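Input: a single structure, listed below in structure tokens.
Every protein chain except one is present and positioned as in the full complex.
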């Protein structure tokens, strides 16, 4: 038996793997339009969520059902499961892997998905976010949206805005972008929420061009993609630090007037004021289409993990 | 594409719509007896519950499964979802509508279902209770139970008892009853929990005969239907107000002796002392059959929202 295909971090995907995945996601879009499939009848996905993430969980569960499978799981295991009885994550995964065919894991600790994969010899583990670590399926759907909306990834100029220290989707997306040629990234953050050194080092190694600035207006007329993020109160060490970072960069009608007509505005959602509601009706506002693409990407991920045609 | 058929309030149903729905509910009863159907295979319902309501949620989910569909959802989204990250209901609905075919929404705020329907261009929204607003599917199953048990609705005398201020099922049922001829309603409530003026105004406009009293015994021998309700502690502004209202009207063996032999006792459940357990064995105790009818009505509602034959 081949080892299972785990999805742990965005660095595991090269350009060929990405192209295959996006091709599969496009097929999934057609499958959904046609009313779903029964391909995964009899298969069970376990949503093992140690912290709540309603949106991510619902999109994974929808993906499994659209493919004809079933779902067991927990909305928020940390509050009331074996965890509070002192069980290790490894033991939980060993047991749960006996009840399902794929585990989708959301955890508060960096490295949790990797630890889970280590002890899951038969069942693939998909990382749905591990603390301030990675959230690879979010980055995959972000990149898929860029490809789908703008028709290409190579040569683009991407502005990443907001909380770049704790915003793990920004890190994961940066790693993915480094697979493509002629990418330029502008990191726009307040001083206490700048992009970590580790991410910059990785981009340096890969030869990706990037710059850091505190001034969103500097790239407002030139960037192809504006990747806005929420400043996540719960990730900051103090209220003061949070308030320094929050509310500094807001995408509104004024900014829209400066943007290129073919620009694309993305946001991993939920938003909390960083994008004005008045922007929603603009065709450049891609964030709800982006959320919808999460379904197709997660279907493609599940197909990769569970499908007969997966090469491992 | 036609706009989706949302179920927001009881006032949207006229007598013809009610008759069609009840006809459909009766068919659903036969489908359940025959072991269900696969009619909705591939369809996904999302239970989006921002406050817990186990009974309502389970009956909707059972309805979807009896029709062959699947369910994603959340038991209590407010505690741990994007809501605590500051997301608006509108954004949540926009995203979730990309993952399902129908949304069943329970919320704490009056008007939430209407707001959700406004931004759900593709997916129907069913109101499963919005604060002290409406709970239309409860009122529909109440009325269906009356029709099924007594064979008619026209000409009936209905006593509504208990917390008539905060008991939204009483309001919704009153609105539905106003579609029928020769209805008489007696509202029986303590002074601090009387039926709101808005409901009375609506009944006046529709020409429905009603009276208010604090004395249950006054109609004990004449009413056809006794619609008992729980005094909901959580809806009262203070403990004192609650205690004034609670425990004033209890249906027990003594009252049964005064009731007509063909009377019907209903309660939206859960009960907390307003109906003695000794009443349960009496054939006039219809509240558990009423709860069972909730399944059939909700199947009929889903059929209306999702079915091929739905007239919109």
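Residue numbering begins at 1 within each chain, and the chains themselves are lettered A and B in the order written.
Keep in mind that, in the parts below, contacts are C-beta pairs under 8 Å (C-beta built on N, C-alpha and C of every residue); 3 or more make two chains touch, one makes a residue touch a chain.
From a predicted model like this one, the values you see are computed outputs, not experimental measurements.
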Per the touch definition above, residue among B:72, B:89, B:208 or B:295 touching the missing chain: B:295
From B:11, B:55 or B:284, residue that would touch the chain that is not displayed: B:55
Positions on subunit A contacted by the hidden chain, ascending: 41-42, 44, 46, 70, 72-75, 77, 79-82, 85-87, 91-92, 94-96, 98-100
Chain not shown, touching residues in subunit B: 35-36, 38, 51-52, 54-55, 58-59, 61-62, 65-66, 68, 71, 75-76, 230, 232-234, 269-273, 288, 291-292, 294-295
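In this text, only the chains that are shown with their structure count from here on.
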Rigid-body rotation angle, subunit B and subunit A, from Cα fit (steps of 5°): 120
Mean-CA-position distance for subunit B and subunit A (Å): 39
